[in-house]
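Note that one protein chain is taken out, while the other chains of the complex remain in position.
We just call them A, B, C, D and E in the order they show up, numbering each chain from 1.
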Amino acid sequence: MIKMKVVLMSISARNKMKGIVKKVEKGTVAANVKVEVEPAVVTAMITKEAVEELGLKEGDEVQVVIKATEVMISKG
Amino acid sequence: MIKMKVVLMSISARNKMKGIVKKVEKGTVAANVKVEVEPAVVTAMITKEAVEELGLKEGDEVQVVIKATEVMISKG
Amino acid sequence: MIKMKVVLMSISARNKMKGIVKKVEKGTVAANVKVEVEPAVVTAMITKEAVEELGLKEGDEVQVVIKATEVMISKG
Amino acid sequence: MIKMKVVLMSISARNKMKGIVKKVEKGTVAANVKVEVEPAVVTAMITKEAVEELGLKEGDEVQVVIKATEVMISKG
Amino acid sequence: MIKMKVVLMSISARNKMKGIVKKVEKGTVAANVKVEVEPAVVTAMITKEAVEELGLKEGDEVQVVIKATEVMISKG
Partner (left out) sequence: MIKMKVVLMSISARNKMKGIVKKVEKGTVAANVKVEVEPAVVTAMITKEAVEELGLKEGDEVQVVIKATEVMISKG
């Protein structure tokens, strides 16, 4: 018999949306990553180090993660 | 003759997504606003003052606005 | 007869201050923009893409926009 | 034969530190959570909703997660 | 003879503006503080704990401090 326990990690960040990496642009220390989150394209500025550690490249299935305190609302 | 010049305001924030307000929950100074941005629901924590100044209520057509430096990516 | 409806966009961000762009410094993916907001100079780190999309250059009349959750206070 | 593939989720946020929840204080929409990250205590302001979804309570083993763009440095 | 060395603490945050506290509104865990930074009024959402630790009250001379990565620019 095989017992398995899979513990999924949960993060307090309220906003998590699945998408596909469309473009990775690396600078010296920063990087811009564009993720298609149908029907929008979300842009993330993260460290180049993170891009390399996660091995981010075009076509990757990823999630964009955004803390609720960082979201603004415009109207009109 | 009528001349009109409409100057649209543009903001440097890279991420703007249209949605419909689904829920507004007000605390003493903060507020949580849930916006349906098909197919996701985005949660924003903003000031109660902003909710009142914009008159945010269920059903409103709004945009969620997020600076690129605030977006993270998870993979796997 | 001419009917016009101008709908001004409002954003939940509490802090909006008018100023004049004093300097734009572009890196590979990021950019630093200095805006004179009398009597101070405000520095913004935004994406190079945003600088180009807005066509930001010295002398431009702009607004700096800052979400209330990002503001700290020091005393003493 | 049994094949298993465990894919660990990685997040671009550079700063992840293990700790123990010391205190959870809930407001109407926001919450303050204190996490002992030896030898420091880290304070997080997150949504009350996140506290409830994660079931955060005193004694929980957690990680604090902080994006590199949010970290400042002081000297002197 | 008396020797004194005063080392001023410097913080990497690019934006520091002097002002006078105009209003302090405390919630259960968060607080809104309005600071007159002539000619503008800046709103900060900070923890209630910080308000109490700094003893913030109307009339206090303070500085608002904002990291450059948190500043957006709008034009038009």
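Quick note on the criterion: contacts are C-beta pairs under 8 Å (C-beta built on N, C-alpha and C of every residue); 3 or more make two chains touch, one makes a residue touch a chain.
Treat the numbers as computed from the prediction; the structure is a model and nothing was measured.
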In the complete complex, the chain left out here touches which of the visible ones? A, C, D, E
Mind listing the subunit C residues that contact the chain we can't see here? 25-28, 30-32, 43, 45, 69-70, 72-76
Suppose we count only contacts with the excluded chain; which residues of subunit A make the list? 7-13, 27-30, 47, 49, 67, 69
Tell me, which residues in subunit D touch the chain that this view leaves out? 13-17, 32-33, 35, 37-40, 42-46, 50, 54-56, 60-75
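Please note the rule applied: only the chains that are shown with their structure count from here on.
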Touching subunit D and also subunit E, the following chains: B
Note, CA centroid farthest from subunit C's centroid sits on chain D
Based on mean C-alpha positions, I'd like to know which chain lies farthest from subunit E. A
Which integer distance in Å separates the CA centroid of subunit A from that of subunit D? 18
Residues touching two or more other chains, restricted to subunit B: which are they? 9-14, 27-28, 30, 32, 43-47, 49-50, 54, 65, 67-70, 72-75
Looking only at which chains touch which, which shape fits best: line, ring, star, complete or other? other
Listed by label, touching pairs are A-B, A-C, A-D, B-C, B-D, B-E, C-E, D-E
